[in-house]
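Down below is the structure, laid out as structure tokens.
With one protein chain withheld, the remaining protein chains of the complex are depicted in position.
Right, subunit A next:
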Amino acid sequence: MSVATVSQTAMAGQDTTARAGRDESARLGFRLTLPAQILVLFIAVFPLLMQLYISLTDWSPLSGRNWWMAWESWNSFYNYYDLMQDNRFWGALWRTFVVMIVCVPVEFLLGLGLATLFADDFRGKRVFYSILLMPMMVVPAVAGYMFFMLFQSGGPVNDVLSTLLGTRVAIAWLSDPTLALVAVMIADIWQWTPLMFLILLAGLVGVPQDQVRAATLLGAGPWQRFVTIVIPKMKTIIIIALAIRVIENFKIFDTLYIMTGGGPGVATETISVYIYKLTTQDLIWGYVAAIALAILLVLSVVTIWAMKRMAAAREVQA
């Protein structure tokens, strides 16, 4: 009994000493990283607070006052209230969502298919590989101009269709509300499937081949192997690829803006395009700040979800 008491006391003593040591080193660590922390605070948190502040006002660069004087036009949450009522905002959000829900899965499936092809060896693999990665390296503005030309009613796309169908096709792609959206999606898929392919290929190459062979020996066919071994092993990387593309696609702007400018009308106006117009044409920066913060919130939720899933997937994987 007494022995147990003694050892417990001793352990308790050790514990306090250890904790004191930890506190000491934590304090030192804090002091050493303080400059960096202040810098991070300034870079990340300051703009955020500034935006939050402006979003609660009617401030505009036209007012001729400095931004920190924005409190003069304080309107509390009126901008956010406005946002709820803004049909153009909800329309832009909806279109952004539609583009994403079409483009990301298509890019994913194409990328996965290509990656599967490229996991095996074939003649001319390296040449095709380079060609495949090229769209990703084209400057988005240039890609936008390229697709703008391609989709002209007298442009190459219609020429190809004419040849295929045997009759003269003169579709006004970029002036038709639906087709303009389709054209924009095609451009996005063209440009970003390679990134998907690249990430997924890295994941595919990392799938342990002995487990795939073990599955084969146990009687699994190619499709069964793919579903039961390959995909589960690639889960983390699939989530990374999807998260990157969802976040990037949500911000779709440059290629699209050059192709259609958000038109015809507002047919291809996405969130970024809408914000751009408000910023440069309407100049109501208080309102823009409110939208930007709302979107940041949405993207943060997506990112947190993806990170949670990734952690869970890693739990299951080797």
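We adopt the following convention: a contact is a pair of C-beta atoms (placed from the backbone, for glycine too) under 8 Å apart; a residue touches a chain by one contact, two chains touch by 3 or more; residues count from 1.
As a working rule, contacts and distances are computed from a predicted model.
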{"item": "Protein name as given in UniProt for the chain not displayed, \"Lactate utilization protein C\", \"ABC transporter ATP-binding protein\", \"Sarcosine oxidase subunit beta\" or \"phosphoenolpyruvate--glycerone phosphotransferase\"", "value": "\"ABC transporter ATP-binding protein\""}
{"item": "Touching the absent chain when the full complex is considered, from A:Ala214, A:Leu283 or A:Met307", "value": "A:Ala214"}
{"item": "Residue among A:Ile189, A:Ile229 or A:Ile271 touching the omitted chain", "value": "A:Ile229"}
{"item": "Those residues of subunit A which, in the complete complex, touch the missing chain", "value": "208, 210-211, 213-221, 224, 228-229, 232-233, 235, 316-318"}
